[in-house]
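All protein chains of the complex are present and in place, except for one that has been dropped.
Which chain is which? They are A and B, in the order written, and residues in each are numbered from 1.
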Amino acid sequence: MTEHVAESHDHHDHHDDPEQIKKELFRYWAVFVALSLGTILTVWVRFGLQLPEHQAIIVALIIASVKGSLVAGFFMHLLSEKKLIYSVLVLTVIFFAVLMWLPVHDILDKFGYR
Amino acid sequence: MAQKRQVRVGSQWMYARDAEKALSEALRVMNEEEGHGAPQQSFISKYVFSQDHKWIGVQYGFTALCFLLFGFFLMIMMRLQLGWPGEHFWIIGKFFHSEGALLPEQYNQLGAMHGTIMVFLAIVPLAVGAFGNYVVPLQIGAPDMAFPKLNMASYWCYLPGGLIMLASMFVLQTKGGGAQSGWTSYPPLSVIATQGQTWWLVGMIFLITSSLLGSVNFIVTIIQLRAKGMTWDRLPFFVWAQFVTSFLLLLAFPPLEAAGVLQLMDRVAGTSFFLPSGLVVSGEVLKNAGGGNPLLWQHLFWFLAHPEVYVLILPAMGIVAEVIANNTRKSLWGYRSMVGATVFLGFMSFIVWAHHMFMTGMGQVISAFFQTTTMIISIPSVIILSALFITLWGASIRFTTPMLFALAFLPMFGIGGLTGLPLGLATTDIHLHDTYYVIGHFHYVVAPGTIFAMFAGIYYWFPKVTGRKLDDTLGKIHFWGSFVCINGIFMPMFYQGLAGVSRRLFDGGIQYAHAKAAAEATNPFMSAAAIGLFIFQLPFIYNFFANVFQAMRGKLNVGANPWQATTLEWVAATSPPLGHGNFAVAPVVFRGPYDYSIPGAADDYLAQTDDGGKAPAPVVAPPHAPVVA
Partner (left out) sequence: MSADAHGHIEIPYTVEPRPDTGVYNGKLGVWLFLASEVMLFGALFSSLILIRTGAAEWPKGWIELHPIPATVNTFVLIASSVFVVMGWANLRLRKPQVARMWIALTLLCGFIFMGIKAYEYSLSFEHHHFPSTSNFFAIYFTMTGLHGLHVLGGMVVFTYFLTTGWKMYDHEPRRFTNRIEIVGLYWHFVDLVWIFLFPTLYLL
């Protein structure tokens, strides 16, 4: 059965080393605090600072991106993930950017657009 | 004949057939022992909800071929009308419960469903679901796909989706009929269309889900389950093609799924994603909120639909490459260039889509961008085609039936590709957009292009799946008849388009004075060719079923490697049994995929598992050895 094979592997021990995991736990809770603060910050920036619309959008998206990066980097452990996974995601981000930008640019570029 | 050939088993020579029987028996006993006399799989779990990639491939293949035939039949009805507008035909009367003359809205149904069925229910399931599923794990030396349950789920999302689409044409004839807004389903027409369109959208959601599950499976399988020694530069080109295709399906389909949801919301929940304000339908202003944009649908649709056409062509090129290498007894010329071109093509396919939208009032900047990327994307296609042509140079060509189809693919795809160029340039597209020129262009690529490659694949791999070769004479009749008739249907379309005959007109264009002469001169001939094409499929249908039935009765007539091919699927047993993995021993790969005619070798081909005599060859690969008593 698979389990008998698994127990004897070196990296299995390293991967599940209790000390290592406990360090990770601390990081997870730190990220949780950061995310909560980020949420509060987003709401405050929007209503407390009363920025004009364009600036508000940019700031909110920046904060959201930071929060998203924390979730991706730590909770989803992308920061320690293999190159293969990164490559898939880089490819996806490129096409995501294309999808976000080109249709809007087309609408704005149309003949007779007011 | 295969039965008379002998193989070496250990220190013994025996008839190949006896060796195979002994091996099957050995496998069965070993499995029984390891399973501790486990009960046999039930019929349902073995054949209905199979998790074996080989049987799932067969399921996909059979279902897809049925849809292909149905889509063909829809086309025949269209062509009857186009060739002889207004005439009464019994078959049309039967299908639409009418007197037999085709009404415009019925013609529109035929058009929309023909396109949808051919693209989504026939070609992609055949190219990817059938050929991909059956062949890829074998060619990489894997026991199955990475996620067998997901594979099963994938087929069982495809079938209901397909049946919903099919049912819409039959069930809804009194309620406005099936979808009739083109396979492209442009709003606002599709939003205000009858109920059939909703069924189309629901069907699409099933199909897209099926595709997504499948693409994840293919990518993980190819990356993770390659056998020992099967490095990326030893992968058969067919596997590379399927690999890139899967990325296209994975990343391009979701926007269409989103768009489908939005259109469903417009139709069912009264939203206005695609409905502009103040839309007037049948003299009345539509009572919806408005503010939507039909172009949003076009962007989301074509974001998928352009990569989709590369999904249609890449597996086909993969099959053609395999068949050509095998029947030229040569390695593919420029394998690396072909692989690089395929990867580049896959990437570019995501940034050309708006060349389908040049006529939407596009601004200069965006238009220039998409024209440029569209011109660039023709380069990798040329590289692949050129490499295949050059492979033929100096080759000892075996004109087997699969090879005939593969050879024909080359000039046919060439015509399809070249005729695409004026469509990719906005100025010429002004004249050609929405004419029969477009229909001629894309049919050349898909019909004498992809479908011929599919036939090549069927004739090539049928012996592996069933243990019987399809009859060669019937195959040649099938080929020559199809080749002549298919050109008869589609070549005149370029002339029609240049003369200004518009597409999607139920009477074939004769209602417009400028197009009447061109349409009347060509349509009857083209329709006759279509009927001819149907007649020449009959030998194939007979050939296929006759041999399937013979195989089911155990009357095999070939061994494991009837084409003397190098790739790993030919190392596996004839018609590998279900539920027991694919290889008696996990294969180890020592060579590239196309080691044909290697100087100094005993034979004119070396299997990928051949290590030059360092270890005993696996029993399952019948060596092409002389008969020794």
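Throughout what follows, contacts are C-beta pairs under 8 Å (C-beta built on N, C-alpha and C of every residue); 3 or more make two chains touch, one makes a residue touch a chain.
All values reported here derive from a predicted model rather than from experimental measurement.
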item	value
Residue among B:G93, B:P143 or B:P422 touching the omitted chain	B:P143
Residue in contact with the excluded chain [from B:Q195, B:T271, B:S378 or B:S597]	B:T271
Contacting the left-out chain in the complete assembly, out of B:L103, B:L189, B:L225 or B:L418	B:L225
Missing-partner contacts on chain A, residue numbers	1-3, 5-6, 9, 12, 15-16, 18, 21, 24-25, 28-29, 31-32, 35-36, 39, 42-43, 46-47, 53, 56-57, 60-61, 63-64, 67-68, 71-72, 75-76, 82-85, 88-89, 91-93, 95-96, 99-100, 103-104, 107-108
Contacts of chain B with the absent chain, listed as residue ranges	30-31, 34-36, 38, 41, 45-46, 51-52, 143-144, 146-148, 150, 212, 215-217, 219-220, 223-225, 250-255, 257-259, 261-262, 265, 269-273, 288-289, 291-293, 296, 299-300, 303, 579-583, 586
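As a convention for this text, only the chains that are shown with their structure count from here on.
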item	value
Chain B contact footprint on chain A (complex, rising order)	84, 91-92, 95, 98-99, 102-103, 105-107, 109-113
Contact set on chain B toward chain A in their complex	223, 247, 251, 255, 293, 295-296, 299-300, 303, 350-351, 354, 357, 360-366, 369
